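Data block below; observations after.
Only a single protein chain was left out; the remaining protein chains are all shown in position.
In this document, chain identifiers A and B correspond to the written order of the chains, with residue numbering beginning at 1 in each.
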Amino acid sequence: MLAGGTDLLPNMKNDLTAPTALVSLKKIQTLQGMTYVPGKGVVIGARVTQNGLVRSSLLNQKYLSVSETAHAMANYQIRNRGTIGGNLVSAIPSADLPPILIALRASVTLEGSHQARTVPLEKFFTGPRCSVIARDEILTEIAIPDQATTGSAYIKFGLRRSGALAVVGVAVSLIAEGMHVEEARIVLGAVAPTPIRAREAERLLTGKTVTEAILEEVGRAAASECKPISDIRGSEEYRREMVGVFTKRALRKALNLTTSDGSRKTG
Amino acid sequence: MKQEEHAVIGRSVPKIDGRVKVTGEALYAGDLRFPNMLFGKILTSPYAHARILSIDTSEAKKLPGVKAVITHKNVPRKKYGISPARYDENIFCIDKVRFVGDEVAAVAAIDEETVYKALELIKVEYEVLPAVFDPVEALVPGAPLVQEEYPGNINTEIHHSFGNVEKALSRAFHVRKDTFIGHRTTHAMLEPHVSIALWAGDRLTLHTSTQKPHYIQYYVARMFDMPMGNVRVVKPFLGGGFGGKEAAMGLDFAGAVLARMTGRPVKMFYDRQEMFLYNRGRHRQIMELTTGVDRDGKILGVHANFIMDGGAYTANGIATAYYSGALLTLAYDFRNYKFDMIRVYTNLPACGAQRGHGTPHPRYALESQLDRIARDMNIDPAELRLRNARKPNAMTPNDLQVNSCELKACIETAQKASGWKEKKGRLPRGRGIGMAASGYISGAGYPIYRTNLPHSSALIKVNDDGSAATLYTGAADIGQGSDTVLCQMAAEAMGFRYENMSVVSADTERTPHDFGAYSSRQTLMSGTAVKRAGEMIKKQILETAGQMMEVDPAELECRDAMVFLKRDPTVGQPFAKVAREHFVRKGLLVGHGSYSPPKLGGRFKGAAVGTSPAYSFATQVIELEVDEETGEITLKRAWDVHDSGTVINPALAEGQVHGGLYMGIGEAIWEEVRFDEKGRILNPNLAEYRLPTTLDVPMFDSLIVKSSDPAGPWGVKEIGEGSSVPTEGCVSNAILDATGVLIDSLPFTYEKVWRALEKKRIVESSMKSCE
Partner (left out) sequence: MEQVRDNKESVKRYAIELTVNGDAHTVVVKANTLLVNVLRDGLGLTGTKKACEVGDCGSCTVLLDGEPVDSCLVLAVEADGHEILTVEGVAQNSQLDAVQQAFIDKAATQCGFCTPGMVLSAKALLSRNPQPTEQDVREALAGNLCRCTGYVNIVRAVLAAATKQASEKGV
């Protein structure tokens, strides 16, 4: 299935995949577009490009963290072609959109020769480059349901400031009143075969009033929950440590304690 | 004549090829099309070390669209390389392959897709042999032997000793011995190699992406036993070289053979992965450095004991090995110097010359060590450098003659421009400022093969009506702007206008001999030839004008395309009118000139390497921030202060500095070629071989100090490579200042910095708990 081609074509050129036929999704109009559907939430067509996510006034309004995540991906040219559906279906462990979408409770609709089904994104990924999508299914839309989040954020840590895969990616979504956290969702990317919820870290945060010490504890918990590998971009040990660091930073951001570049606000 | 008085040089005129580059009209080798042209590629080895048992090309030959397939059986078996002292490559491997990427066969076919398919159909039977990927391991007796003629895998061994280093170190107040590791990087120029071969009878033409048409002509003629006059090498527009496009390659040789066999032009090309395999980039160096200083931090002696990983072939590496040690004596004044070097063969892609040619890593080592000495002795690093800075008109211990040298002014200007004194020791936590100094050659004193040919020559032809002039130069514009700068020099010398110049360059049939673009030689060497050619024109112009005006030519001057009486500049004749008159009365108005450097250097083995008619000097300062939690480095600002003699085109000189800083910074922090346990490159692409993007580097500041060297035309020296030499050391010192941690190897990846900081934190917290 060909959407943007920014993952498929390089894989074909590097002999990682050799399809005998490509089916372009270009002409399926229902895969485009983004709307708000009462009861369903923000519904995003699978073929919306990453730049489409960046520019969407609907997303900027309701879930700025998703637009900001898209903005951190690849570079401008790639974002003009790469699609949200393609990013999800590629199921690359270091992909940026899955963590923030999972934090925001997103679900995806899969349509094929059988009846259409909706799968929570959290249950969509099964392993590196593997998901529950069947060979005869297309991912058609992503829905972010209405929810009581007070702040969400995704921080990507890459080895340069553009065109870099995440070495570690941390997404958070909170229901908080001031520094008091009622509910937390923390999702880690690039440090396990799939994006994972850091449930122990969430538990340590829930019902607490945030202090530096709490953040430290939460970060350490998240670090212990991930299962990173060592590869050309970083060692397992480093990734684990960085999960701790960026969990704290993402939480600070979602609690509105930092400016958009991650630096601490004064006062 | 004071620089301000020059008419053309010293001005930032727009590049002569600027327009064709912004419109896409400029044709690079890969853009050229010839009628009936075929496409060709080379089959490479998947193994790091293996015997070739058989090669079966029959299936490939049968593929529709394939016109020829060749192996070692179809090409001369003569060994080639760059330095005659180390010809160790064959066009195609005969008995064995020596690295993943070694060249085994080639195909010519009607289009790219067919060529790629045909390569897959060539069946090579290999017997895999044990391989060695580390130079230290390769030196161990019993290690796999890469090249049969080089026992112990020793490619080049150097032992130089000047003065008495042992005595100097024993007298020293403070001695430091550190081992630094410089890493393997590659040029990563954007344009991949392309070579198009075509024959006309017995004459071969190569349109090839090269920095040095002459040498390609020489090597190709030699390989095929042809007179050089039957080999024409043309450099089209070139998309970057940095030392990586200086050799005759398999693409050139195989292309020539395939073109001969098929009777059709053949375009040979590499894709990006193959660029990484071909490599010829910077050597990994293990550098043990011992430096002794007196109470004031004055260097008394230095012992450099280095091992280089040369990869599977020499390429230009024998020169690199000598350069690594030769230029360490340039920037600082000390008499006692010992240099021991072994360049080792391994089963990895061959290394050769890359911007700075062997000197950036040793520079990183010495500059880092000096900052550590400064820290040990509580001396400001800038002050330490001032105390040791080379002065003009000096001879280094290894017999390199320095004429002009404004290093002291560079250091002082760098201090001022960067706010060094206000910042050093006073920056907020995690922020640091570092300095490094260096020197570099303005052209190699000796050519690569033994010859008494002049190093450069040039021809200028003035148009019949005198309204335009064409410069013919063998010098190669590889992006640095030599076409532009040489036209400025031609116009200046002639008394003509840059705007009316055109240039034909780097075509061995159409342009006079020049060794080409390497060792930062062209502004000085090609420039001298051009200046002489221009002066010859001017002399004829003044003579003819003298006749026309009935005055003694000595009373005339020519400037900005006007000939005028010195004593009354309002009286004169336009250059064009005089030129036309000259053509009518006396014939073609042409000028020519050539240049050979004087005999340079000492009498010891390898003394030639490092010699140069003039040396540039530089000081760089970098300010950066380290995120102490992650090790991430953010560059804040960078300054380069250069002594490059007279500057012909300030904007282009600045551009070289920007690029030099960029490359040095990229190599210092982000870039590294990495291998798996089978010698395969892990990151043969421009995503994981991390070049900094626009978001990773700040604006750079380029400053020039006033200087002029008697060896250069109008006093010029180099800037293109010298601006990348101190950078790794500068980044190293800035990180030391920012973090207080000593890191002994390149690159400074975020993880490496983080580990060093972690270690420091652990030490500090355990010390605290002891209190």
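The rule is simple: contacts are C-beta pairs under 8 Å (C-beta built on N, C-alpha and C of every residue); 3 or more make two chains touch, one makes a residue touch a chain.
Just so it is clear, the model here is predicted, and its values are computed rather than measured.
Undergrad: Taking the full complex into account, find the residue in A:T30, A:Q77 or A:S224 that is in contact with the omitted chain.
TA: A:Q77
Undergrad: Per the definition of touch given earlier, which of B:T23, B:N378 or B:T570 contacts the omitted chain?
TA: B:T23
Undergrad: Who touches the missing chain here, B:M663, B:I681, B:V731 or B:V753?
TA: Spelled out, the listed residue whose C-beta touches the missing chain is B:M663.
Undergrad: What residue numbers in chain A mark contact with the hidden partner chain?
TA: Contact residues on chain A toward the absent chain are 2, 5-6, 9-10, 12-14, 21-22, 24, 26, 51, 74-78, 80-81, 161-163.
Undergrad: May I ask you to list the residues on chain B that touch the chain which is not drawn?
TA: So the residues of chain B touching the unseen chain are 12, 14-15, 17-19, 21-28, 30-31, 33, 112, 187-192, 237-240, 242, 271-272, 478-481, 651-652, 654-655, 658-659, 661-663, 685-687, 691, 693-695, 697, 699-700.
Simple rule for what comes next: only the chains that are shown with their structure count from here on.
Undergrad: With chain centres defined as C-alpha means, what is the inter-centre distance between chain A and chain B in Å?
TA: About 44 Å separates the centre of chain A from that of chain B.
Undergrad: So in the complex, the part of chain A that touches chain B is made up of which residues?
TA: Within the complex, chain A touches chain B at residues 75, 157, 159-165, 232-235, 238, 241-242, 245.
Undergrad: In their complex, what parts of chain B are in touch with chain A?
TA: 629-630, 632, 670, 674, 682-683, 687-688, 690, 692-696, 749-751, 754-755, 758
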